[in-house]
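All protein chains of the complex are present and in place, except for one that has been dropped.
Let's turn to subunit A:
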Amino acid sequence: MSLELVYQYLVSKPFIHGAWNTLLITICSLFFGVMVGLVIALMQESRSRVAHGATLVYLWLFRGTPVLFQIIFVYNVLPTFGIRFTAIVSAVMALSLNEGAYMAEIIRSGLQAVKKGQRTAGLALGLTPVKVMRHIVVPQAARIILPPIGNQMIGMLKLSALVSVVAVEELLLVANQAASADFRYLEALTAAGIYYLALTTLFMAIQMLIERKLDPKSRRKGRPAGLFERLLGTSRGASVR
């Protein structure tokens, strides 16, 4: 294997562009996926039968068909109905709609994990239902749903490789093209692998930072939660009882 060539691939324009597209697709799809998931979760919590029924159909459609199918459908079939998007927009759209179906479940279970008594206590203090959501339910649910959302983020990074099927210039497509042009599969795929691992590592670091931010105890004066302490899980459970 030529390390020199791996390096050249890494810094080549197509690879950088491909990695950028992969990152962009992942982040946009995740963002819109969370939005879609939030809407569905709230519709499921609502008492309206119509809203409830609509979410069931949605989940059935998007969990019951392959993502690959959904990507190809949005890009190739919708245009025959006069609905046309660029490849990358189609890709983000299909991935977001698909992600939303899974995100809804995560968000809903997070909201439900906040016990009813916590809401009651908020209401009893005179907070309006909206403020109870904002100041009591959401902050507690956020801590519960963040780790699974982090996993979804890394899953999404890998899922994004599928959009090469509609010719979006993402990392895997670029690597594949370079490899078959130069007959250097090992080097080209190694370069792509390095990018994927770098992005995964970046996401994990971001996830950890956010989790740290959401941990209320890290705000306490005079006792900053150490990174090492946190990794080892020794900062919790300091119960007085």
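In this text, contacts are C-beta pairs under 8 Å (C-beta built on N, C-alpha and C of every residue); 3 or more make two chains touch, one makes a residue touch a chain; residues count from 1.
The definition used in the following text is that contacts and distances are computed from a predicted model.
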| item | value |
| --- | --- |
| Identity of the absent chain, which is to be given by its UniProt protein name, from "Amino acid ABC transporter ATP-binding protein", "Cytochrome b", "3-oxoacyl-[acyl-carrier-protein] reductase" or "Sarcosine oxidase subunit beta" | "Amino acid ABC transporter ATP-binding protein" |
| Hidden-chain contact residue, picked from the options A:2, A:65, A:86 or A:128 | A:128 |
| Per the touch definition above, residue among A:12, A:112, A:140 or A:176 touching the missing chain | A:140 |
| Interface with the unshown chain - residue positions in subunit A | 117-118, 120-128, 131, 135-136, 139-140, 143, 216-217, 220-221, 238-241 |
